[in-house]
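Shown here: the complex without one of its protein chains, the others still in place.
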Amino acid sequence: MITISVKVEFSGGLELLFSNQRSHTVTIPSTDPATSKPTNLQNLIFHLRDNLLKERVGLFVENDTVRPGILVLVNDTDWELEGEGDYVLKDGDEIVFISTLHGG
Amino acid sequence: MITISVKVEFSGGLELLFSNQRSHTVTIPSTDPATSKPTNLQNLIFHLRDNLLKERVGLFVENDTVRPGILVLVNDTDWELEGEGDYVLKDGDEIVFISTLHGG
Amino acid sequence: MALGSQAASVVVVGAGGLGCPALQYLGAAGIGRIGVIDHDHVELSNLGRQILHSEETVGMPKAESAAQALKRLNSHLVVDVITVAISAQNAMSLLEPYDIILDCTDNAPTRYLLSDTAVALGKPLVSGAAQKFEGQLCVYNLGDAGPCYRCLYPKPPAQDMVGTCEETGILGVVTGVIGNMQALETIRILTGLHDKKPTLLLFSALGSPQFRTIKLRSRKATCPACGTADDKSGIIQDTDYVQFCGGPRPDWEKRGLVNG
Partner (left out) sequence: MALGSQAASVVVVGAGGLGCPALQYLGAAGIGRIGVIDHDHVELSNLGRQILHSEETVGMPKAESAAQALKRLNSHLVVDVITVAISAQNAMSLLEPYDIILDCTDNAPTRYLLSDTAVALGKPLVSGAAQKFEGQLCVYNLGDAGPCYRCLYPKPPAQDMVGTCEETGILGVVTGVIGNMQALETIRILTGLHDKKPTLLLFSALGSPQFRTIKLRSRKATCPACGTADDKSGIIQDTDYVQFCGGPRPDWEKRGLVNG
């Protein structure tokens, strides 16, 4: 099975859901077995939910996407500019999930 | 002639010597014609001195290297860790020249 | 440095952890008129990060205490002290007199209210936030294409992920860095030195690197606040921002879960 490796970071409190660890290296098949299409960001979100999340799944995923208040970044760019879940992952990509902060 | 293209940035006041422009894209032969070796950082410094510098050459180069107080960065790393002038340039590299600041 | 900004006016909502350092450098820069909106009073526990207040001003309204500190720096400053709570009913009239709005508040409902109001008034909103060791900075509604807060966060976050500084603790200097950057972005806009590209600055005191600059989406045509739909009248007055964000914040302190 051919795999790709991406760097995943959590911040703004989201890291608390992932073993309180901000930085993870995630290896994932380069093709989605279900659709035979190249693995995209949506696949990664499900992969994180199913394999990395330790608790309170509902605080990360809701209605099959990230929960409101979470921003997704692809190589320091808002995922909205990259096609959101349809963005096809490349080996070495850096994906950041941040929870928006409200304190002051 | 095969060329490579690198991004060059000047800051800390050094940009004043280079048309007051911080960011430059520099295209340079991939091989040094004099030695037939791959182009390195030392070649780039001479190239900048001979082609981009508008005035006061002595404020940038002294004794065939950058003047004291200037730090050279290769892709956000101190050039000392990359072999200094011997570092072989790759297409797309980002080279930064900063003058150390003393104000407060 | 003279900024030629004596004719400019800014309003800072919140004179706490973010508002204090922002106000300090806006005052030092000689901004002509500065509004300070805060209805809280200074408490001794604030002094670990709210650096314009002092032991002498404990009990005083924060807006008044901040204004006194600014005047020590520059007695010529014109500071409007506004000690009422900002709300959907008064936001438009309170913010209208100023060129730029700074969001230095500490809760989600007020952040949505300030964004909607900034859009309705056509003014940039320099927004800072901080929590524990992290901070975020973004200028909303800037120029012709800058997104608003709702463009980025169309739906409010779940209550259970929302912390306030009291609940989660905060490192004072994190608010200092973000508040200073809010002053800087404000000065850049006033002096025409801002490139107006929509970006989000992420700061993590313990991260490596500590700062990260993110390229953001542009304004969204479908945004209920700043999009292209014709009729947005009443969006502010008709919104219950607290309910929109999931109702009143649980009082963790009363429940004995955190120390006051």
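By written order: A, B and C. Residues from 1 in each chain.
To be clear about the criterion, contacts are C-beta pairs under 8 Å (C-beta built on N, C-alpha and C of every residue); 3 or more make two chains touch, one makes a residue touch a chain.
Please read these numbers as outputs of a predicted model, since none were measured by experiment.
The shown chains contacted by the absent chain are B, C, with contact judged over the whole complex.
Although one chain is not drawn, the whole complex shows that of C:Ala29, C:Ala67 or C:Ala91 it is C:Ala29 that touches it. Looking at C:Val177, C:Leu190, C:Cys226 or C:Val242, the residue that reaches the missing chain in the full complex is C:Val177.
Interface residues of chain B facing the missing partner chain: 11-13, 22, 59, 67-69, 71, 73, 76-78, 80-81, 96, 98-104.
One chain is missing from the display, and on chain C it is touched by residues 1, 21, 24-25, 28-30, 47-49, 51, 54-56, 72-75, 169-174, 176-177, 180-181, 183-184, 187-188, 193, 195, 197, 199, 201, 205-206, 208-213.
By definition in this document, only the chains that are shown with their structure count from here on.
Chain geometry summary: the mean Cα position of chain A and that of chain B are 38 Å apart.
Centres computed as Cα averages put chain A at a distance of 29 Å from chain C. Between chain B and chain C, the centres computed from C-alpha atoms are 41 Å apart.
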